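Missing here: one protein chain of the complex. Every other protein chain is in place.
Showing chain A:
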Amino acid sequence: MTPEIRAILQIAGIGFLVAFLHSLLKESGKENYAYWTTVVGLVVVFMMVIGYVGNLYREIETVFLRQ
């Protein structure tokens, strides 16, 4: 299992967790907290993904652009 495939499952897990927290906080009437949970979860996932996107671009550069 490569780190990238593990990242897919981690993102899915964080997504389900955030969805659960979102509905839980919304049920208890704390709409504001629910919104911020979503934002924080999204930022965490984005931080994870952005590194892999950079890796991909570097790999494409070494294959095609640096002869």
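Here are some notes:
Criterion: contacts are C-beta pairs under 8 Å (C-beta built on N, C-alpha and C of every residue); 3 or more make two chains touch, one makes a residue touch a chain; residues count from 1.
By our rule, contacts and distances are computed from a predicted model.
As stated in its UniProt record, the chain not included in the shown complex is "Stage III sporulation protein AD", which appears among "Acyl-CoA carboxylase subunit beta", "Stage III sporulation protein AD", "Thiazole synthase" or "Cytochrome b".
What chain A contributes to its contact with the hidden chain is residues 2, 4-5, 7-8, 11-12, 14-16, 18-19, 22-23, 38, 41-42, 45-46, 49, 52-53, 55-57, 59-61, 63-65, 67.
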